[in-house]
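What follows is a short report on a single structure.
Apart from one protein chain that is not included, each protein chain of the complex appears where it belongs.
What follows is chain A.
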Amino acid sequence: MLSEGGSFMKGMVMGGLFCLLLSLLGSFRPGTEPKTEDHNHHHVKAPSKDELTKLSDSRVQELSNQVRVSCIIMVQPKFLVYWATALDTWSKHCDKAVFYTSESSKALEAIDLNEKDDWARLRKALRHAFENAGDLQWFFVAQPTTFAIIENLKYLVLAKDPSEPFYLGNVKKSGELEYVAYDSGIVLSYEALKRLVHVFQDEDKCPERGRALWKLSEDKQLAVCLKFTGVFAENGEDAHGKGLFNSKGVNSLISESMKDNPNNVVEGCCSDMAVTFSG
């Protein structure tokens, strides 16, 4: 009896060590983080001043009028303060702003999706936004703690065609998956959303309740589904290559910059045409 127990223990230890060894060896595989691979992911840049001067004034005006953003703000009663703040501030700059909540709140109005599961809720919200899009061609998904400057978002997509699939934001990488971080806002063009809503119906590729043992976060799920439709995450940047979507607040970013570039704090920090801050 004891010997079985002992064997079992030995087995466990061996198994653990074996696995550890394999993964360590695996991570030293050449080409896991090669520089060349990094250039395969996309950067979507805002128009530079030169690009704009090439276009006529009336053309710029035309484009400005065409770009219209529908904001999808996912809230919950437990974030009531943020909800109210978003309502009072930045969401007013959206052409259309709709708040989707997990459960209704007496204090504020929103579309009650009555859905506790985060991913399922996001799906419902996106589908609803798509069906009620009207002539809005761009969609911006935010969380309660996101602060967005919609004018700068419009500038980023000013010369982009919404009938092309765009999936923009602050891109992160997890394993092999590149996805747009949720808290710093997700931008979807009409085409991207259309494809997404279509693939929602495919339970294999894009299951409603997630299939892994542990749940993937919704932003990763979104990336997986979009990938099946051929839409890939792209990092939103300004003309100088500085990221426009920030998962941190201005204070944190400035703090970091004070440590990293103490002689050039403000220039080394954030873009002049930042689109979002979060946290």
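One rule holds for everything that comes next: a contact is a pair of C-beta atoms (placed from the backbone, for glycine too) under 8 Å apart; a residue touches a chain by one contact, two chains touch by 3 or more; residues count from 1.
Definition applied: contacts and distances are computed from a predicted model.
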{"item": "Name per UniProt, for the chain absent here [options: \"Integrator complex subunit 11\", \"Trafficking protein particle complex subunit\", \"Glutamyl-tRNA(Gln) amidotransferase subunit A, mitochondrial\" or \"N-acetylgalactosaminide beta-1,3-galactosyltransferase\"]", "value": "\"N-acetylgalactosaminide beta-1,3-galactosyltransferase\""}
{"item": "Hidden partner chain, touching residue among A:Q61, A:N114 or A:N132", "value": "A:Q61"}
{"item": "Touch residues of chain A, complete complex, unshown partner", "value": "1, 3-5, 7-20, 23, 38, 41, 43, 45, 49, 60-61, 64-65, 88-90, 92-93, 149, 151-152, 154-155, 170-175, 178, 181, 214, 235, 237, 240-243, 247, 250-251, 254-255, 257-258, 261, 263-270, 272-274"}
